[in-house]
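As you look at this complex, bear in mind that one protein chain is not there, while each of the others sits in place.
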Amino acid sequence: MNSILEVSGLDVGYRIAGGHIHAVRGASLTVREGEVVAVVGESGSGKSTLAQAVIGLLPGNGAIEGGSIRLGGSADTTELTALSEKAFRAVRGRRIGLVPQDPTVSLNPVQRVGVQVGEVLRVHGLADKRSARLKAVELLARAGLPDPEVRAGQYPHELSGGMRQRVLIAIAIAARPGLIIADEPTSALDATVQRRILDHLDALRAETGTAMLLITHDLGVAADRADRVVVMSGGRIVEEGPVDRILADPADPYTRTLVAAAPGLSAPPAPRIPPQPSGRPIVQVSGLTKDFPLPRLQGRRGVLRAVDEVSFDIARGETLALVGESGSGKSTTARLVLRLADPTAGEIRFDGADITRVKGRNWRELRRRAQLVYQNPYASLDPRFSVEEVVTEPLRAFGVGSPAERRARAAELVGRVALPASVLARRPVELSGGQRQRIAVARALALSPDLVVCDEPVSALDVSVQAQVLALLEELQTDQGLAYLFISHDLAVVRRIAHRVGVMREGRLLELRPTEELFTDPREDYTRELLGAIAGRRHATEAA
Amino acid sequence: MSAPGTLPRYLLRRLGTAVAVLWAAYTVSFVVLYLLPGDPVTTMASGGLDGEPLTPEQIEALKAQYGFDKPLIVQYGTRLWAALHGDLGASIQNGQDVRGAILEALPPTVQIAIGGLLVAVVLGGGLAIAATYTSQRWLRQLLMALPSLAVSLPVFWVGLMLVQVFAFGLHWLPSVGASGFPALVLPSLTLGLPMGALLAQVLAKSLTTVLDEPYVQTARAKGVGRAAIHVRHALQNAAIPALTVLGYVAGNLLAGTVVVETVFTRPGLGRLTVQAVGVQDIPLVQGVVLFASLVFVGVNLLVDLIYPVLDPRIAKGVPATS
């Protein structure tokens, strides 16, 4: 087969205030016609820069500093690095299509989607005004959008995220390019939507024999979709090869950690043995319901039932996970349990005491015993605080200990989350995401609570860092007998950490079962669908 | 338009807000002008800085004439009622009807206001588009620096310097007066420059932000050219903040004429205001303030009507995130 893309010895650098960053160093890779090559790496690995260089859309301060990018194909071969901006325009959209990262912001909000699809054809002289409109509808249909005639006349905000991603796919395939670059094409979408869209993209691609360069942080997605995998780290390509070889026998140490850390790929972890039930549960929730008022529509005020009659218990020392896609009500449930929001109906008991309506002093007392770790460690720490101030804030709030004692306690706490004591003098901005999340965990532990609610605690972190934070959480649980309410959209993560798992959808708790049972023998169709959408699973089952 | 009824409701709400703001503006000006100095008649009766003090009888007569002998709340009520019917009272200086005085002074002011608005839109808009369009770094930086220079200059000084150069130096244009088109050029330029600078700053910033948006990247990935991206994708998205500023600018044109008409010794509303403040003619000052906020509210109502045309999300009550 001929190669459609040949990158060799590519160097890309960014000019920044007071310096220069080498984002891609000496990268070489080949994509053959009709082939899918995945570029895998964590944030900052240079994978997106590589993609931007290929399609000629580097940010203003970035430049190709060496090497070559040759775009082949049946007709002729073009050296892209030598093209003028004007000549490159004839390549973009026509010979290389792009499926961008976040569909919610990648369509012009003030233009009808049909026009946006038709625009590709019109710029490249493939259609006039009238035929562009007809062809746009046709393309939307091909991208799997229902009612394409209606959709073509709508604005992006009238479509869901998944529908918008299909519009973007229609744009990418419109001019029948030989190569599609998909830059994290579905990471902003729910797993089940993600899976359907990637399946559809695969089918379209196979039909036309288009090659694809898939940029992803998720080795599982790469394993499911790609023929070959290219692993990047620190701007370099550290390893390259067929998917099976990379997964079965990674040669580079970095690839090995990546494979080991990817939750969906490795063999299912040994089921965690739940703690022996001792005494009454720490949390008892029954019939919990939460309504949010909706904006007035047509003179009527509706409500959105975010949480609908949810009941569960959490035993001491147990991890209960709630999984679901966005809008399933899992985060709202977590906030209700902590009483950071007021329930509409139902009852919450904490260590036997009814806390459904506690206010004032009793509400504050609850804070000593139930703590929260947020999803985003960049937002949950005051940027002006030092780490010591962050960690001791709960102690100060309750007037625990003298300043010296608090300092000692802070040092102990950061030690507990495996950070050196020297971190206490730093500010959050100086730390990495994983380090910040450890600080957030240390803060949650400061008052020795019984329950810690973790709201997507690792979803903002790179995979290898995720594994470390999860290990830390497990270790702390074993040491201190903490109970966790663990909120996540990521089933692979949940399988690793939870004793029991509840599946939520549209505010309802569909099933709540011990982890292993749920994963091996799901009762609900929806659970099966969720399980089927775990990235890397397809590969794992095929290999088995 | 899947939800009929939302657009009219949006307009109705805007209209309601506009009326409420006008009423409140009346109240604020009443509080400032009638309550602050304690006894307005004494202030008025002193005839400003250089007037002769009046006798107590004259003051009492004046108070009765203007209704100041009644309780404040009654005064507020009767004056507001009169204002609702377009009666803004009579000037202290010459007893002329305030509404008449304002309408009389209006035409020359409207001339330079339109001129100033044109200057602001053409210069400001053009500068912002040129600065974001050029790919020359040095040119962009130069163009971007101009507005922040222009907003740092005192308006009256700019006017005087323009007179110095174009009237006294080059003898191209008249330095003062209000006769004919040439006399309009310098005042319009003086009035429009700072507003154009403000507009240019906001539009350039907004365009820069929009040009960095992922959807512009999508358009570039389609192979759309620079100019087409500016025209088809960026401008409409960047227009909302610029339109907001344009509304603000247009609403403030009257205020700008206060200084400009003084510099160029032109008759008009601005000069009328300066004179009224000079003799502490309270009804006239209040009339001008009210008229200015009427213009401001009217212009912004117009701007509110244009928003949904520019951004379909606004008509549907979807918060525009850009």
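Chains here go by letter, A and B, matching the order in which they are written, and residues are numbered from 1 within each.
Here is the rule we go by: a residue touches a chain if its C-beta (ideal position, glycine included) is under 8 Å from a C-beta of that chain, and two chains touch if they have at least 3 such contacts.
Here is the rule we go by: contacts and distances are computed from a predicted model.
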{"item": "\"Chaperone modulator CbpM\", \"Fe-S cluster assembly protein SufB\", \"ABC transporter permease\" or \"Oxaloacetate decarboxylase, gamma chain\" - which is the UniProt name of the missing chain", "value": "\"ABC transporter permease\""}
{"item": "Touched by the hidden chain, restricted to displayed chains", "value": "A, B"}
{"item": "Contact with the hidden chain (one of A:F88, A:Y155, A:F350 or A:Y374)", "value": "A:Y374"}
{"item": "Residue touching the undisplayed chain, where the options are A:L201, A:V414, A:V441 or A:L518", "value": "A:V414"}
{"item": "Hidden partner chain, touching residue among B:A101, B:A219, B:L254 or B:I314", "value": "B:L254"}
{"item": "For subunit A, the residues touching the chain missing from this view", "value": "17-18, 338, 340, 364, 367-368, 371-372, 374, 376, 379-384, 393-394, 396-398, 400-401, 405-406, 408-409, 411-416, 418-423, 425-426, 430-432, 434-435, 440, 443-444, 446-448, 465, 468"}
{"item": "In subunit B, positions touching the absent partner", "value": "20-21, 24-25, 27-29, 32-33, 36-37, 43, 49, 148-149, 151-157, 160-161, 163-164, 168, 175, 251-252, 254-256, 258-259, 262-263, 273-274, 276-278, 280-282, 285-286, 288-289, 292-293, 296-297, 300"}
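The rule is short, and it goes like this: only the chains that are shown with their structure count from here on.
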{"item": "Subunit A partner contacts - residues on subunit B that touch it in the complex", "value": "2-3, 5, 213-215, 217-226, 228, 232-233, 236-237, 310-313, 316-318, 320-322"}
{"item": "Touching residues on subunit A, where the partner in the complex is subunit B", "value": "55, 57, 85-86, 89-94, 96-98, 100-102, 105-111, 116, 119-120, 123-124, 155, 157-158, 168, 171, 295, 297-298"}
